[in-house]
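Data first, discussion second: the structure below is written as structure tokens.
A single protein chain has been omitted from the complex, and every remaining protein chain is retained in its original position.
And then subunit A:
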Amino acid sequence: RVSSDGKPPKFQPPPKPVIIDRKTQKEERRFLSPEFIPPRGRTDPLKYYLERKDMIQRRKVFNIPEFYVGHVLAVTTADPYASDKSKRFVGICIQRGGKGLGATFVLRNVIEDQGVEICYELYSPRIQAIEVLKLEKRLDENLMYLRDALPEYSTFDVNMKPVPRMDHEDIPVNKLQVRMKPKPWSKRWERPKYNIKGIKFELPEHKMKAAQKWSQPWLEFDMLREYDTSKIEEKIRKELREELEK
């Protein structure tokens, strides 16, 4: 470079890099899979501790992504009777059940006008890969009403490309109101016991009012039914962090 005096230019230290510590930010918003939280009961916590150890071992070997009900997943399982020994199924997650190693999730899809649901076990060694194709939470935690909804709400293309995720922050909530087939349904979804917000009820007013007869407004104030999981969750998060860092 041409300098003004003929002397070398004054040394200017490089600008300090701005370090955004994403690790601490991420850990605040950590997702804890619901099957880690032990159910309320009188069993020995040692049993759940041993199960959690096995679950963590499995997670170290095989990556189980973070997913909620309403996500569209593609699961490849090993099957001796399939061509290439493995089969792939794409579907929307309707529910996540079970605790511990027996945790399951049900995927639903409509193929050739036939609704198909498969219940997979998260920690089964037969599962070879789980990919999240579309990240999207719904208004409810249980989408079993999709069975009685019009089939267009459950159809997902088998060769769907994974939708790219913009932020590493919030998971979008899809406030879709689903239209149903005419009654009778497998369950009376209009009743307040199911507390479903994702259906567009096109029932007459008097039927909706009659369904409210079965509402139990005292349930939310029932103290014996309370199960506060915040402390348990913190302990389990700490455990997970320690184990995964090893």
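To be clear about the criterion, a residue touches a chain if its C-beta (ideal position, glycine included) is under 8 Å from a C-beta of that chain, and two chains touch if they have at least 3 such contacts; residues count from 1.
We adopt the following convention: contacts and distances are computed from a predicted model.
Asks: What does the UniProt entry say the missing chain is called, choosing from "Centromere protein L", "ATPase H+ transporting accessory protein 1a", "Large ribosomal subunit protein uL14m" or "Myotubularin phosphatase domain-containing protein"?
Replies: The UniProt record for the chain left out of view names it "Large ribosomal subunit protein uL14m".
Asks: For the chain left off this view, which of A:L50, A:I111, A:L150 or A:L244 is in contact with it?
Replies: Checking the options A:L50, A:I111, A:L150 or A:L244, the one contacting the hidden chain is A:I111.
Asks: Name every residue on subunit A in touch with the hidden partner chain.
Replies: Against the missing chain, subunit A presents residues 77, 79, 81-82, 87, 89, 104, 111-121, 124, 126, 147, 184, 186.
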